[in-house]
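A single protein chain has been omitted from the complex, and every remaining protein chain is retained in its original position.
Letters A and B mark the chains as written, and numbering starts fresh at 1 in each.
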């Protein structure tokens, strides 16, 4: 018995030792052995900071390794890998290690890595979070690299998307992809009722009239749908001439235009009954609204354009149109950017990868082919491939929507974005559950946001 | 008379226990069945328990999504190493707290216990900084080390070792045994049931740990199953059949460990004399 427990302890130690041993092996066996790598990074840093204009490419013998962390590649790892392979083939001196982290855990991980000073060289941020990281001085200023790179022209990107990652005159990231939200409609259901398809002239009124005809409670078909949550809210109030912030950065959540818009969001379900009841939690499950559309249970719905691939399996004809507004048009605009950590030791290599990954035709074409997302490039040859992909028939709407875009309303204190959206979201929940009226909910939200930005 | 009364009471106990056992285990049965259904059948109304055909597509599909076997092996390695080390370290400490008196022992023991009350979410970041300063990020050691000590385990083992009569130790000392000898030949054999109970808890918390592996590991070669599960959940939020397949893969090993250790389990907990 004694020997047995002794053996148990021995076994435990052996396993741990072998685990640590295996790990050491990993380190030394990796293509870039520890010491040459650090010397090459030192030289790269020197050249990037001291003389960015004539930085020589590090010799091909000792590649630098860039770490890339992404969330948008969730489900598109093969595409990501193909894009990285293409880059490595053209840049033998740089190796890129990627990690895909699910969106729900991404901020937790990224912030902890930043706090510990071990951030990846390259990572993704959405526009709404970009401002926070830029303001907190976490990002590498790319302006010197851009100035030094004679082969680079900023107009390869859509100006709007490129400028989104400019902070106080410094370019601190490049736009990797953009997306917007438009009105999707089921053509077959419209045909069955003999209704005209939605077009750019539609307002909420036309939408409601059509939705009332399209709703068929017996078949479980709903005329129109949009969720009640923060993102939908800030766009809908813009369609009614409202907004979250005044021109001088004061919260205006409970303005009459906003209250009216929220009332409209609620009324579609509870008064006009053209949307699923608010206590139907099937529609509150993630993706449930998408599934309902694919199954022909929704005549009209507001969805992101990243869902085209999912809807290609629909057994009916569908198309997209500009969203109806009330007093004006408004469409979501989201941009995901690629940024470099301020702490990166390979600024030059990082810039080369960023440029390639977001604008090189051979890279962004892969993104389009796989239906991952839309690169924000201007090259008509590349974008043609995107516009040719059907359905939907009216793909041009994707670009038309940009004429009336609303950016995420980040407000005067970017670092409070998460807390701000959560606070407003909670009050919207209360309105949705009928615990408070639209006015009461927005009054409460106004009070909370005032306290936040005080 | 009493016999009949007793058998009636037994029957009632059987009924009660069977009902409760079904209620407690049914979600697992439902999970298991869901893992073999296709995406339509899994949400069919009215629901059916058994899948119309047994297909393994869901498992191969998640296997294509992340390196299932690699993650599985990592989880197993980390959990086994953590469990063994934790048992060793906690038993040694518990031996001192129960049987080797020294000045200030009580204060040290209370210090041990207070660490049980702080939520892990807040020590996570300082711990991460420590690991990043010592280059333990993205290593097996980084995954294993934080779990090798447990105040809870030390406490349970101390309670258990205290019940061992001092006379047993004294007899060994008279035979010329040292404290080390006594530890291996008297203490460890006598607390084996408690060790088996603790091994379930240690294995369980390592196997199911999510937050720490999330931040401490970056490369795929080192990732554990909960990270894979969270990837699944991030990608398919309502594809219940795939999610259930992932759950089944993570559940079966720990269930097997439990089946082996549970024989000593109740005895082990009894021995800790919790009171």
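Here, a residue touches a chain if its C-beta (ideal position, glycine included) is under 8 Å from a C-beta of that chain, and two chains touch if they have at least 3 such contacts.
What we mean here is this: contacts and distances are computed from a predicted model.
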What is the missing chain called in its UniProt entry, if the choices are "Aminomethyltransferase", "Fe-S cluster assembly protein SufD", "Pyruvate synthase subunit porC" or "Sugar ABC transporter permease"?
"Sugar ABC transporter permease"
Selected from A:138, A:215, A:254 or A:358 as touching the chain missing from the view
A:138
Among the options B:76, B:151 or B:190, which residue touches the chain absent from this view?
B:151
In the whole complex, of A:65, A:111 or A:378, the residue touching the missing chain would be A:111
If the hidden chain were put back, which residues of subunit A would touch it?
107-108, 111-112, 114-117, 132-133, 136-138, 279-282, 284-285, 415-416, 418-419, 422, 426-427, 429-430, 432-433, 435
Since one chain has been left out of the picture, which residues of subunit B touch it in the full complex?
9-10, 13-14, 16-18, 20-21, 23-25, 27-28, 30-31, 34, 43, 45-47, 88-90, 92-93, 95-96, 100-102, 108, 111-112, 115-119, 121-127, 129-130, 145-146, 148-149, 151, 154, 173, 178-180, 183, 200, 204, 207-208, 210, 226, 229-230, 233, 240, 243-244, 246-247, 250-251, 254-255, 258-259, 262, 265-266, 269-270, 272-275
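In this section, only the chains that are shown with their structure count from here on.
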Averaging only over C-alpha atoms, locate the centres of subunit A and subunit B and give their separation in whole Å.
37
Subunit B partner contacts - residues on subunit A that touch it in the complex
1-2, 5-6, 8-9, 11-12, 15-16, 19-20, 22-23, 26, 67, 69, 74-75, 97, 99-105, 108-109, 112-113, 115-118, 120, 285-288, 291
In the complex with subunit A, residue positions of subunit B that touch it
77, 80-81, 84-85, 87-88, 124-125, 128-129, 131-132, 137, 139-141, 144, 184-185, 188-189, 211, 214-215, 218-221, 230-231, 233-235, 237-238
